[in-house]
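One protein chain is absent from this view; the other protein chains keep their places.
On to chain A.
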Amino acid sequence: MRASVNRPPTPDVGDTQEKQPTLEEIINIKFIESGEKERLMELLRERLIECGWKDEMKALCRAFVKKKGRNNVTVDDLVHLITPKGRASIPDSIKAELLQRIRTFLVSAAL
């Protein structure tokens, strides 16, 4: 057997641990650490309850549990069930409001 000479170099142990944080990650961390994410989550929760989205998701989960039986459902099942439907049914007004808040934050954070 011949060893291939065009094998890429063995990566150093040090290299695999560090990754260059992407811009997205940096912003995200800043977002969390300043507490802004917490505030926006609160606002989002409030808006989603007001417009009935939470009740709608609750009804979906209830129907699913009824169909499958109470003891045959895990939290993970429910999360996988409602995540796509939930994401799709968020009213545009809420999206717009949150985007506006995020933009404002980014502007202030960049300074």
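Rule of thumb we're sticking to: contacts are C-beta pairs under 8 Å (C-beta built on N, C-alpha and C of every residue); 3 or more make two chains touch, one makes a residue touch a chain; residues count from 1.
Please note the rule applied: contacts and distances are computed from a predicted model.
Colleague: Under which of the names "Transmembrane channel-like protein", "Protein transport protein SEC23", "Acyl-coenzyme A oxidase" or "ubiquitinyl hydrolase 1" is the non-displayed chain listed in UniProt?
Modeller: UniProt protein name of the non-displayed chain: "ubiquitinyl hydrolase 1".
Colleague: Please give every residue of chain A in contact with the chain that is not shown.
Modeller: 19, 28-29, 32-33, 46, 49, 51-53, 55-56, 74-76, 89, 91
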